[in-house]
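Moving on, here comes chain A:
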Amino acid sequence: MQQYLLTILILTPVAGMLALVGHSFAPYKRETHYRWITLGFSVITFAVSLLLLQAAHTNFSSFQFEQNVSWINAISARYHLGVDGLSLWLVLLTTLLVPISILSSWTSIDKRELSFYAFMLILESAMIGVFVSLDLLIFYLFFEASLVPMFFLIGIWGGERRIYAAVKFFIYTAVGSLLMLAGIIVLYVFYQTFDYTVILGAMRSGQTISALTKGNQTLEFWLFLAFAFAFFIKVPLWPFHTWLPDAHTEAPTAGSVILAGILLKMGTYGLMRFNLTLFPSISRIMAPYIIILAIIGIIYGALVAMVQPDVKRLVAYSSVSHMGFVVLGMFSFTEWGMQGSLYQMLNHGVSTGALFLIVGMIYERRHTREISEFGGLSMSMPVFSTFFVIASLSSIGLPFLNGFIGEFLIMLGTWMTEIIRYAWIATMLAGTGVILSAVYLLWMLQRVVFGPLKNEKNARLTDLNYREIGLLIPLLILMLLMGVYPRPFLDLSRASVETVRSRVLHTESGGSYTVERLNPQGVSPNR
Partner candidate 1 sequence: MNLSLALQIQNVSPDVNLLLILPELIVCTAGVIVMMVDAFARPRQRWMTGGLALVGLVAAMAASFWMWSGWAGPREAFHGMIVLDELRLGFTFIALLVSALTVLVSMVWVEGENLPAGEFHSLLLFATSGMMLMASGGDLVIIFLGLEILSIATYVMAGFRRTDLRSNESSLKYFILGSFSSAFLLYGIALVYGATATRTGLAGTTNIAEIANRLDVSLYPPLLFAGAAMMLVGFGFKIATAPFHVWTPDVYEGAPTPVTAFMAAGPKAAGFASFLRVFVFGFPFVATVASVQGQIHAAWLGALVVLAIITMTIGNVGAIVQNNVKRMLAYSSIAHAGYALVGFVAAGATGDPVFKSEALSSVAFYMLTYAVMNLGAFAVVTLIARSGDRRTDFEDYNGIGFQSPGLAFTLSLFMLSLLGLPLTAGFMGKIMVFRAALNAGYYSLVVIAVLNTAISAYYYLRLIIVMFFRERTTSWSAPRVPASVIVVLIITVLGVFYLGLFPNRVLDAFKTRPPAVMATR
Partner candidate 2 sequence: MTRFDLRDYLPVLLMFVVAAGFAVTNILLTQLVGQRKQTRTKLMPYECGKDPVGSARERFSVKFYLIAMIFILFDIEVIFLVPWAVVFKTLAGPEYGLRNLVYTEMMVFVILLLAGYIYVVKKGAFDWGERARHEAEAEARALEDLRKKELAARRAA
């Protein structure tokens, strides 16, 4: 059971998809059945994923629930799954956000339900697969497999410019990931295996790429770029972000939630899991440049978000800004920064997911997202407005809400980092991003939620129904919980983050999931 838990987790949504298709042949089928079946299977998946927490006593310092069987003998590809502190919370975030986004599509998706829910379930399965695979080929497989359902979700159920957005999304991500594929095969040529843990073990024992190429770092550099390029596009790091506003804006609500909540995390997760541990020396060399890009992204995203006339586009650009924080923290190579980075991934999933849900709800009522169309919604829709304000504040990073913890840790880590000189300048600049996020979100709130009721149409809007409140409540609880009591989250990821950090800073010794913690840099943030 322990061994198969992750496989079960991946296959449950697939089973749900098959059930949907099977049901479509049933004589008594109704369109409304599909969403119930899908909801059922995604809730089951969430329940199964909670079983992962039973390994909490290990602190996830090594891979848990490992399954490792041979897949293709001829190229010694293995079916190797496992979950550790880096991936645990991302898996849980995935399984949580999928049922929520399915609930959010309850009435907004009114055509081709069968295909919509089938694609959602395939997507869930692929996303879980990305986070738990420890074999590079399997990882790539899931990474690409998540692309197709998203492409369909945007293209079929999206907004007016959906075709443009879908194609842009697909081509951008596919170009990046194909380069990663080339990188993966080059790694295979050197180590004759796709297994991440085996490659890492070989590297730790001195057989690094640069050692195998006789001290030449060129190939290692290109490999780093091949992997990083795929992940930068996915994150998206400035200047690879241009697909994101289109895709987020045009996607249906559920698609935007999944896209922002989970798909972007695949990029940052990949950077942390693969780039930092497989190419530590290049990561150290590249860190300053990446930090610069991240800071540009933070400020640029915030500035552009400020002038957006469309609420959804505003939230999309805020994603660029927030994901910049994640990358910034990661490449500070301090425990605070990296822990904060991982934490911020979850925060962003929860807060931005909630924002997209809320935008979707108002869009369903008014069929517009133009900020100028709204104003004074707090009078006609008080419950809605409350949720909107809380989610926005969480995204801004108000203390006692989740965003604060993540951004605070990241800024602390950036301040302390030794990887760049004048780290305080970087921190100050990143701090500007926080301030700007307050500016654009609060300004947006002022124009949308507060003020007088200018538009006649806004006066008669109905407030949220129980389904909508119900699907927002879990996210709200998480925002508060993660804001006041982050310890359980950080505790379970600390060991893994620490191994990555020691790997990237001390190339030869670090990086094993069996070695004890090495020389932590100061006390950890939660003691």
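For the reader, a short list of remarks on this structure follows.
The working rule: a contact is a pair of C-beta atoms (placed from the backbone, for glycine too) under 8 Å apart; a residue touches a chain by one contact, two chains touch by 3 or more; residues count from 1.
Regarding selection, all candidates are chains of the complex that A comes from, given by their letters.
Please read these numbers as outputs of a predicted model, since none were measured by experiment.
Touch, as defined above, links chain A to just one of 1 or 2 in this complex, and that is 1. Residue ranges on chain A touching candidate 1, taken from their complex, read 72-75, 112, 115, 137, 140-145, 147-148, 151-152, 155-156, 162-163, 166-167, 170-171, 174-175, 178-179, 181-182, 185-186, 188-189.
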